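Below: one structure in structure tokens.
Missing here is one protein chain; the remaining ones are kept as they sit in the complex.
Let's turn to subunit A:
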């Protein structure tokens, strides 16, 4: 008899708590992982795929699942810093294998440049550009809108006559930065 009572009591406690949790899971339902949306907003939306993922949204998902935060080349240091703030992790330098162009060269932002006398007007680079920073039409010479170009590199490969190259932006008062890390700081341990 006592055993039956014990089973009944424990069973009813469990049933009440189960109902409570069931209600709570409906009441406090989280639609999607909101962190992915927030990360996606931080990424530059070039969909360039340099991070190794098919676009910005998949990379945002991957970062939310624990992928390294330093793979977005078009976003650069700025984006990495924002992602680090959001995710609560340390800021890391841009991953070496994702630095644009020659890794030995400086890390200054680059934009695509079309050598216009070689351009045959094939429009292949226009189709490749994720941010519509190339203007031109078939059989017409193309050119880059420097302000729109994110330096994602995607137009270089499709060009059949190799007339696109990545050039460093010249220093202007808008993009010049102090090279504050030029004195190497070594942590002793």
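The working rule: contacts are C-beta pairs under 8 Å (C-beta built on N, C-alpha and C of every residue); 3 or more make two chains touch, one makes a residue touch a chain; residues count from 1.
Just so it is clear, contacts and distances are computed from a predicted model.
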item	value
Protein name as given in UniProt for the chain not displayed, "Protein-methionine-sulfoxide reductase heme-binding subunit MsrQ", "Pyruvate dehydrogenase E1 component subunit alpha", "Iron ABC transporter permease" or "Ion-translocating oxidoreductase complex subunit A"	"Ion-translocating oxidoreductase complex subunit A"
Sole residue of A:24, A:68, A:91 or A:115 that reaches the chain not shown, by the stated touch rule	A:24
Touch residues of subunit A, complete complex, unshown partner	2, 5-6, 9-10, 13-14, 17, 20-21, 24-25, 28-30, 33-35, 86-88, 188-189
